[in-house]
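Of the protein chains in this complex, all but one are displayed in their positions.
Chain nomenclature is as follows: A and B, assigned in order of appearance, with residue numbering initiated at 1 for each chain independently.
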Amino acid sequence: MEPGKISERQLAFLMLTVTISTVIFFMPQIAARAVEQDAWLTSVIATVWGLIVAVVIVALARRFPGQTFIEYLPSILGRPLGKLVGLLYAFWFLSVGAFIIREFGMFLNITIMPQTPVMVFVVTITALAFYAVRSGLETWARVNEILLPLILLGVLMVIFLPFEHMDLRRLLPVGVHPLGTMLVSSFTSASWRGEVLLAGMFIPALVSTCHTSRNLALVVIIIGVILAAVEMAVVAVFGGVDAGQLELPVFSLARMISLARIIDRLEAIIVIMWVLGNFIKVCAFLYCSVVATAQVLGFREFQFLLLPVTVLVIALADNVLEDVAEFTDFLSNVWAGYSLLSFEMIVPLLLYLLVLVRPAEKRGAA
Amino acid sequence: MIILLIFIFLVIILIDVPPLVKQRMWKDLAAFSVLFIIGVVYSLGVFYDWPLPNPVKGLEMLFRFKP
Partner (left out) sequence: MRKVVVTLLLPLLLVTGGCWDQREINDLAMVVATAADVVHEAGNEQVRLTLQIANPIALVPGQGGGGGGGGPGAPKAFWTVAGTGRTVRAASLSIVERIPKPIFFGQDRLTLVGERAARLGITPLLDRPLRNRETRRSMYLAIARGEAKRVLEVEMPTFRATGLAISNLFDLEGGRQAIMPVDFGEFAYNLSTGTTSPAAPVVEVVPQTSISAEDRKSLGAVPQAIKVSRVAVFSPGGKLVDFFDEKETLGLMWVLNKIKTREIIVPCPVEGPVEPVVMGLVRSKSRIIVHLEKNGLPSFEVKVRTTCDLWEHFGTHPGLLTPQYYESLERRVNTSIEREIMHTVRKAQSLHADVFGFGEEVKRQHYPEWKRMAQDWPEIFPVVKVTVKAETGFRHRGLSVEPVTARKEHR
């Protein structure tokens, strides 16, 4: 299906960009609203869930070498059920892609361009992603290798440069919120981490697979550390209560940066990070939804489906979540159930258990 | 605006459909058409404010997670 080949490092970089480019913007607010100064602890707990997803998806791929997640679903569940679940996954990729595109436009509306219609952003980023995906997986995986260091540099600047406004004592007391609340918040946090599930669609395109599980586990841990650092910085600057009351706390964090009134007004960094990261993220989801659709329907090619799916994703992006209140509500109350607790962690885990208890059938199918 | 949209749709059809027809890939053409029609209907729905079902509303009911 996919003619291109990517290296293991490219896959790890891809997963890093995909997960980090949105989580650091939305999660601090949700976590701080739930557990105030303990926000960073939820990121640490979420790493556990993220690791489960990473390990399970690689273990499944090991059982069915050369096949994507969608391709081996029928081998595990049987043909009709496997196709149905595959279709649900294709829709999942598509809908999450639509959310991301809408979220992309909304972010730019809030932060720098309030007058520009959201559809301008939606169409632009999707057209760009369409062009990238059409050029092949190898192409945008390589582009990502250039973009990710820039994004990470931006993240580090935003974490460390507002040091003048930080009071680390605002992180105290540590761990005083009930475990239940922290767990719920960690599910939301891990929902982004669970996007390493996408690796299941890329593993067949890998040149070698000897370090895949180590790499993906590292990706999950690195994102956990970065997210925890971002949340600590946000709480240290704004305090636990206020951090939960800010729309996009990280943007406000970047606005606090002022070094001797010379290095000033750095919120452009945030916007650059956002645009670059989301471009790759949209590419990944667009690619996965197209490939998944093609594979569920049993085609050997996917390029001819790219255009209609792009049109569909734009149309969906315009229909989903009209305003920021709906969005925050979706992210804090629905997102965990829609991703981690169903598609990302529970279903793959069940699949893996099925594979384990029915080893004979697996061999027959493969 | 609407003319531009229809123009874009026509371009998409012109690019993707002829090779499929030429190679007699009818199944592929069917899949293409279904996806494309849904996309077109939703895009036009944006312009004419058609009361189309919003898939997100259903999702929210189904997956709302509030312990």
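Operating definition for what follows: a contact is a pair of C-beta atoms (placed from the backbone, for glycine too) under 8 Å apart; a residue touches a chain by one contact, two chains touch by 3 or more.
The model shown is predicted, which means the values in this text are computed figures rather than measured ones.
Note on the chain not shown: across the whole complex it touches A.
In the complete complex, the hidden chain is touched by one of A:2, A:138 or A:242, namely A:242.
Set against the missing chain, the residues A:120, A:146, A:207 or A:263 yield one that touches it, A:120.
The chain not shown here touches subunit A at positions 110-117, 120, 165, 169-170, 172-173, 176, 237-239, 241-242, 245, 252, 255-256, 258, 261.
Simple rule for what comes next: only the chains that are shown with their structure count from here on.
Inter-chain centre distance (subunit A to subunit B, centres taken as mean C-alpha positions): 25 Å.
Residues of subunit B touching subunit A in their complex: 9, 12, 15-16, 19-20, 27-28, 31-32, 35-36, 38-43, 45-46, 52, 54-56, 59-60, 63-67. Those residues of subunit A that touch subunit B in the shared complex are 95, 180, 184, 187, 293, 297, 299, 301, 304-305, 307-309, 311-312, 314-316, 318-321, 330, 333-334, 336-338, 341-342.
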